[in-house]
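A single protein chain has been omitted from the complex, and every remaining protein chain is retained in its original position.
Let's turn to subunit A:
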Amino acid sequence: MITFDGVTKRYPDGTVAVDDLSLEVPTGEITVFVGPSGCGKTTSLRMINRMIDPSGGRILLDGVDVTTIDPPTLRRGIGYVIQQAGLFPHRKIVDNVATVPYLLGWDKKKARDRAMELLERVGLDLRLAGRYPFQLSGGQQQRVGVARALAADPPVLLMDEPFSAVDPIVRASLQEELLRLQAELNKTIVFVTHDIDEAIKLGDRVAVLRVGGRLAQLADPATLLAEPADDFVREFLGRDRGIRRLSFVPGDGLRLRGDLTVPASAEVSSVRGTAEAWLVVVDDDGGPLGWIAPKDLPDSGTLAGVPAAPYGTFVKGRDSLRSALDAALLSPSGNAIAVDGSGRVVGVATREALDEALARVADGARG
């Protein structure tokens, strides 16, 4: 656990970058520092590994004041990832990753083996190991940066806008990768960003800072979206806050109808009499084929021969209400198909069911 205890940083020119910051970064979780440019995120982060020393207050690492630890020793136990990756241009990728193990005096073979293991872990082609950094794309360099930070297996990882310099698609995949790694490794991560969407996606907890380095709110993402502490936080969360909140509402609460599903092998005549406007056709394995409208059916044959309209699905028990709503909007019927983990249809969330669920969310917001 990392504890900020009344931490203040005043630069020699008088700028107060961080003002009386007190918060806790729990072990094994991702805590995101988010806020506008110049609000003191980088300064706060660098006080943890003593690249900057506070002018007031204390920072404790598992109860030990970091200013009592010799900086190189402290830093070798804390991984650090920055925006431009900061790779050493004169060292091959494998040696870049092995930097901290070398500093810790591991023998070369062991350090390199460890580096190769990590390159694999962060999803890099091992053939890149013998290259120099300039021969890699920005996204690949960033992965190397993460591998390097993890090389000596530090319990704490500091990340300062690590994914800001890459394009949105690469950024999304790096974010996924980080979450996947974190699920395996359970590091204590402090992640700095100015992108609130990134903060909400990655953070177990999000600390919103305002300019002058004061903490505006510290909460888990769902609470942050549902109950912003003040106008600053509300403003910072931006538009679509209500919609984005749905990402944190489980889709489990949706009432599902099981009677709107028909097998593709059924005769057209068998569904002609139904009062429903739309039905889901499923294949032999129970997978969805699409929507059909009983009133426009041909005179004979099976449903397999009927052209089906497009559809969207969400996974029951895993996906959020937002995914379910998205699935509904992808179907001409306005209904969302619920599937299980292996893609079999388990029911249909109708517009009425979605409406009820949305109403419950809106009720929650009122309270």
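The definition used in the following text is that a residue touches a chain if its C-beta (ideal position, glycine included) is under 8 Å from a C-beta of that chain, and two chains touch if they have at least 3 such contacts; residues count from 1.
As a convention for this text, contacts and distances are computed from a predicted model.
Chemist: Between "Membrane protein", "ABC transporter permease", "(2Fe-2S)-binding protein" or "Sarcosine oxidase subunit delta", choose the name on the UniProt record of the chain that's been left out.
Modeler: When "Membrane protein", "ABC transporter permease", "(2Fe-2S)-binding protein" or "Sarcosine oxidase subunit delta" are compared with UniProt, the left-out chain turns out to be "ABC transporter permease".
Chemist: Please identify which residue in A:Leu103, A:Ala229, A:Ala266 or A:Leu289 touches the non-displayed chain.
Modeler: Considering all chains, including the one not shown, the answer is A:Leu103.
Chemist: Touching the absent chain in the whole complex: find that residue among A:Arg10, A:Arg76 or A:Arg257.
Modeler: Residue touching the absent chain, from the options given: A:Arg76.
Chemist: Pick out which of A:Ala17, A:Ile59, A:Leu87 or A:Leu224 touches the chain that's been left out of the picture.
Modeler: Once the missing chain is taken into account, the touching residue is A:Leu87.
Chemist: So that we can see where the missing chain sits, which residues of subunit A does it touch?
Modeler: Output for subunit A: 49, 51, 71-76, 78, 80, 82-91, 99-100, 103, 132-135, 148, 158.
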